[in-house]
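Before I ask anything, let me first share the structure, which is written out below as structure tokens.
Note that one protein chain is taken out, while the other chains of the complex remain in position.
Here the chain labels run A, B and C in written order, and each chain numbers its own residues starting at 1.
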Amino acid sequence: MAKIISNKYLGQDIHVMKIEGNFKGEMGQFYMVRSWDNYPVLSRPLSIHDIDDEGISFLYRVVGDGTKNFSKLEVNDEIKLEGPYGNGFPKVEGKVLLVGGGMGVAPLYLTAKRVSKLEDVEKLDVFMGFREKEMLKGEYEKYADNVHINVGGIITDDVDVDKYDYIFTCGPEIMMEKLVKMAKGKDTKVYVSIEKRMACGIGACLVCTCKTKDGNKKTCKDGPVFLGEDVFYE
Amino acid sequence: MAKIISNKYLGQDIHVMKIEGNFKGEMGQFYMVRSWDNYPVLSRPLSIHDIDDEGISFLYRVVGDGTKNFSKLEVNDEIKLEGPYGNGFPKVEGKVLLVGGGMGVAPLYLTAKRVSKLEDVEKLDVFMGFREKEMLKGEYEKYADNVHINVGGIITDDVDVDKYDYIFTCGPEIMMEKLVKMAKGKDTKVYVSIEKRMACGIGACLVCTCKTKDGNKKTCKDGPVFLGEDVFYE
Amino acid sequence: MSNLEVKFKDIKFKNPVIMASGTFGFGREYNEIYDIEKLGGISTKGLTINKKEGNDGIRIWETSSGIMNSVGLENPGIKGFIENDMKFLNDLDLVTIVNIGGATLQDYIDAVKLISKENVDIIELNISCPNVKAGGMAFGIEKESARKIVRIIRKTTSLPLVVKLSPNARNIVEIAKVCEEEGADGVSLVNTFKAMAIDINKRKNIFNNTYAGLSGPAIKPIALRMVHEVSKAVNIPIMAMGGITNYKDALEFIMAGATCIHVGTANFINPKIGLEIIKGIDEYMERENIKSLDEIRGII
Partner (left out) sequence: MSNLEVKFKDIKFKNPVIMASGTFGFGREYNEIYDIEKLGGISTKGLTINKKEGNDGIRIWETSSGIMNSVGLENPGIKGFIENDMKFLNDLDLVTIVNIGGATLQDYIDAVKLISKENVDIIELNISCPNVKAGGMAFGIEKESARKIVRIIRKTTSLPLVVKLSPNARNIVEIAKVCEEEGADGVSLVNTFKAMAIDINKRKNIFNNTYAGLSGPAIKPIALRMVHEVSKAVNIPIMAMGGITNYKDALEFIMAGATCIHVGTANFINPKIGLEIIKGIDEYMERENIKSLDEIRGII
């Protein structure tokens, strides 16, 4: 049981909530979160958006009953979270681009923060696509060399794969698959963060299968981050 | 959908909550109340504790998930209520005693208020039994000639049936049955308010049966108030 | 406003939303809350040839997302119903389905004979009530006993006959087929699931009858599967129910093959739920540009 420090509405159905405590977590990892007893049955996977001395933050979009429940939480309300789970993004070097589409931007804040501190990273760009309006730009600029935002268009159109050694991406599969294709045969390595429905979140129940070239993988445990070229997209 | 004006804890697991709106209701009637969407399935029957220009009040004890949910409501939170349902206490004359045991005191406040305004009522006493400590005395004194409270004992021991033309009682069945027995063969008429598990609250589903000398009655529609001598107690 | 009309054999419903037996009385109480003529129809509380007092003890218990009931067919008897409620229902513009129960075959025959003299739209033969000691569900568990009762009742009445099936049947699909073979005009499913609760502090069963009938959202996924299986196996129309609480649930059942749907437990969540479901279906049809529910019925 932990306590809500803040829970703010940012627009476009997106909220950011901060929870008090000393939480662990690497970039790209997630927690299984619930703020209710009985309904819904399952906890909800949320990527770590940020971690600091006060607590942990999640950026989430209201899509159904679970996230609606999150959006109603007020300061000091209680919330349960289990984690950190999953593998997270690898520690890399050279020129790095983060590409987020919609709620896929959520894990990229902690990722930007951590990547920017990696010794051998020469350059860090963040590209984000939103449907309606620009947001969060200032936040990400704290850590990125260059933050580019596309509103209403197709963010991949703006990416020049050749400029980067690594691309970390999170968002709709169609967007991530596009980036993987764009990098095909090039030196750029694309890592994708996959979203699948989850139950246990730790690798025990096999409901979150991601089909890859090496066979079935557990998105919650072997992922959510996979080398983009290994994944069979849906 | 209505809004909470206030929701106060009074001690002994008892809360009083006030809801904004122009609500109708007679003494002894109840509403079916819910402050949740999915869980629990059924709404909860609560007697009208008071009605004034601002809204309606319920006095309730936390016993399970439904009432726990009520106790968490804060000012401006939303709540749904359907009613008023049930028959309520009859309009009478002469000397009247109200006897409440535990949460059975809930409907007796509106009842005291309304009875005290009946033209031909000569006298109105209120006797209340609590397990741990006295409460609400001052409130009821606004309308009663005499408020007597028994803590930890048996409230019926303090009642002199002969002094009254009518006794209205609400509380544990064992207490109400006792009063009915004490009044047996006398002129005093005892009306009891029965609590049964309910689903529809309006007389359609037949889950709230009260066995009486006239056969099965629907507690929600024919009751909750019955002439004490007609009821078969459990 | 979309066209929500459906035809169940030759019977026209203004919309597919019917209130389920036992949860809506004979409509009077809900009619004080809203205009129940807006509904497609109602199915009455289960009636038996003679008045019944029902079961003793606790009659309702909540589960995680359902309720268990053990009313035990308390009802005024067919005569009582005809005297007090038949006219009220006949005066309303909605399809009246009379739900009939019984302890013995003769009970059923007598009840059906008596009600067949009245102006009733459909008889719903309840061979699936888990809350009575004799008869009730017993007729609806095994194929042969179901066949026998449907055959005889089919001869007893010329009113449209719908048989209400039990999810506790050995094989609900086979029972539905038997109903079709014996000339039933349709089937309705599901009735409640035989279920149980125990008070661990008293170390006692909650219900005097030990078992009671589970209904509500909890059973929806199973009921939907059963409706789908039955709809693939028979050609007579289906009235579907089991945990329907919103228009989405209702549409799932229609897509699984139901002609109309019954709403039971959800009336206790929101007394006006029937209207909300009708509205929801209407808006969905508008949104999806569906002219008739026939377009989506049974498409899975």
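Convention: contacts are C-beta pairs under 8 Å (C-beta built on N, C-alpha and C of every residue); 3 or more make two chains touch, one makes a residue touch a chain.
None of the values given here were measured: they were computed from a predicted structure.
Q: So one chain is hidden, and I want to know which residue out of C:36, C:125 or C:195 touches that hidden chain in the complete assembly.
A: C:195
Q: Would you mind spotting which of A:118, A:135, A:199 or A:227 touches the chain that isn't drawn?
A: Reading the full complex, the residue touching the unseen chain is A:199.
Q: Of C:66, C:140 or C:271, which residue touches the hidden chain?
A: Residue touching the absent chain, from the options given: C:66.
Q: For review purposes, identify every residue of chain C that touches the missing chain, sorted by number.
A: 63-66, 68, 170-171, 193-198, 200, 203-205, 210-211, 214, 216-222, 224-225, 228, 243, 248, 251-252, 255-256, 284, 296, 299-300
Q: Name, in rising order, the residues on chain A that touch the hidden chain in the full complex.
A: Touching the chain left out of view, chain A contributes residues 34, 38-43, 80, 82, 197-209, 215-216, 221.
What we mean here is this: only the chains that are shown with their structure count from here on.
Q: So how far apart, in whole Å, are chain A and chain C when each is placed at the average of its C-alpha atoms?
A: 48
Q: Once you find the CA centre of chain A and the CA centre of chain B, what distance in Å lies between them?
A: Computed value for the inter-centroid distance: 54 Å.
Q: Suppose each chain is reduced to the average of its Cα coordinates; what separation in Å results between chain B and chain C?
A: 36
Q: What residues in chain B touch two or more of the other chains?
A: 38-39
Q: Two or more other chains in contact with one residue: find those residues in chain C.
A: Correct list: 64-65.
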